[in-house]
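The structure appears right after this line, and notes come after that.
Every protein chain but one is kept in place in this view of the complex.
And then chain A:
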């Protein structure tokens, strides 16, 4: 089963997973995102970089309709997931979010045991039929998130008792357990120390084999280390989007150049 899925994924390698065209976001009267076009490719890490307040997190939250939970936010334009408009009236944001998982800036484990944290998604989506299957999913997810060794002896203890880096890996495991197709990460390392950051970055590179990963980051070094594609956001527009190598070595846009050379931001 897993192997079949892998081959299927490999066939579709580097295909468009999400394509956004002409996306605008308004917070009340504020025009936060202006006419953004970005494509997210399969089995690729796409980094969103840019100065604070440039709209990269806002755009990320459009991709799984998390902005729906904010009353004053309004999204226009077209975002296609596998060719289907995710803002279509027939789309249930709840099912969408099961396909497009999210990891947040601050680790937010539920005040439950480590096991129940991971089992949360599979349980609510009915992904497993019995306890044995659930056990398997939990172990697999924890292993994928490189936290199995630290957590296996304390599965029944609260997830809030872990260290910050462990909590973030727990949250990544929790997102993986729901078997999403795309994984959105909103500055996943900004609350972590360098060692935990290195572990998460390594993990992101691994996850690329199975998912399309989108990561918002403040650290340009991080973007350069983990991503293959980079979009540079500036004042609500995408100033430049292209291969990470090209963006960091030979940026076309003047603003990108200024930001990368540290002239602002």
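Going forward, a residue touches a chain if its C-beta (ideal position, glycine included) is under 8 Å from a C-beta of that chain, and two chains touch if they have at least 3 such contacts; residues count from 1.
The working rule: contacts and distances are computed from a predicted model.
Choosing from "YwgA family protein", "3-oxoacyl-[acyl-carrier-protein] synthase 2", "Phosphate transport system permease protein" or "Acetyl-CoA acetyltransferase", the protein name stored in UniProt for the chain missing from the display reads "Phosphate transport system permease protein".
One of A:25, A:38, A:66 or A:114 touches the chain omitted from the figure, and that residue is A:66. In the complete assembly, the contact with the undisplayed chain comes from A:108, out of A:39, A:78 or A:108. For the chain missing from the display, the contacting residue among A:76, A:95 or A:163 is A:95, taking the whole complex into account. Residue-level contact of chain A with the missing chain is found at 64, 66, 69, 71, 94-99, 101-104, 106, 108-112, 120-121, 124-125, 160, 171, 174-175, 178, 184.
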